[in-house]
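The complex is shown incomplete by one protein chain, all other protein chains being positioned as in the whole.
We call the chains A and B, going by the order they appear; numbering starts again at 1 in every chain.
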Amino acid sequence: MNTVFAKIFVIFWKDMLTELRTKEVVVSVLVFALLVVVIFNFAFGTRAGTVEMAAPGILWVALTFGGVLGFNRIFAVEKENLRLEGLMLCPVDRAVIYWGKLVGSFTFILAVAVVITPIFLVLFNLPLFLPRLALVIVLAIIGFSAVGTLFSAVAINTRARDIMLPILFLPVAVPVIIAAVKATALVLAGSSWGDMATWLQIMIAFDVIYLVVATLVFEFVVEE
Amino acid sequence: MENLGYLLAAYTIIWVIVFGYVFFMQRKQRRLQQQIDALRKSLDE
Partner (left out) sequence: MKGKHILRDNVLLGLSLALMIAALYMVFVYVPTEKHTGIVQRIFYFHVPVAWVAFLAFFITFIFSILYLWKREIKWDTIAHASAEVGVIFTTLVLITGPIWAKPVWGVWWTWDARLTTSLVLWLIYIAYLLVRSFATEPARGARFSAVIGIVGFIDVPIVFLTVNLWRTQHPTTMIFEDGLTTSMLMTLMVCIAAFTVLYVLLTVQSANLKSLETDVKLLRSTQAE
């Protein structure tokens, strides 16, 4: 069991080091997510009250689309350097590769969320200390990463890789997006845990189901 | 007989699309069959 975790960590760490060297993906996605928040503010800000109602949606549009952009880049780098083929030559269980990539994707989008969320809260004059929002975000991006990692592996092997990932990812991610926006709205409105319970349950169920399904199915995507 | 227009629209669309698909498939099949016959002939030579 130890070696499985070690292998996952090695795959994750290699990606981490590559990204840390250039930081190009994280920085560009951060800028993009920030722009989304700003532009949507202009899109909705014509009447007082509309923007406050739209705030949870705006946060999640920024995280969703930023996430999709980032996931694309994660596997694109692999493809360009032919590292995926090299990785495939290693006698390693395909599921381990998936989990290594998954931890990488999750870390990436977590980093984006950690920076964007406080900025978002400030721009919308919302309280900054919201531990329940942190839980919502973590649960949601686990779901995003589970599906996004699997679909990036599919998308980079197609001819229209940049547009293929959103087309694959967004419909499947609908339940998470709905639940995340709902839960965020409830947190911002100061609701109790009880009100939020359904949405958290949906996200947890989605995460578990898709982590399992993606693990089982990933080998079919990367086989040669 | 209010809303007759809607009823007719719904049924017309269903039949147009279903028959359109069938027609499209028939045409493709004919073309493919022609290609197969032509290829078979050129292979026999």
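Criterion: contacts are C-beta pairs under 8 Å (C-beta built on N, C-alpha and C of every residue); 3 or more make two chains touch, one makes a residue touch a chain.
For clarity, every value in this text was computed on a predicted model and none was experimentally measured.
In the full complex, chain B contacts the hidden chain through residues 1-4, 6-7, 9-11, 13-14, 17-18, 21-22, 25, 28-29, 32-33, 35-36, 39-40, 42-43. Counting over the whole complex, chain A has residues 147, 150, 154, 157-160, 164, 167-168, 170-172, 174-175, 178-179, 182, 198-199, 202, 205-206, 209-210, 213-214, 217, 220-221, 223 touching the chain that is not drawn.
The rule is simple: only the chains that are shown with their structure count from here on.
For the pair chain A and chain B, the distance between C-alpha centroids works out to 42 Å.
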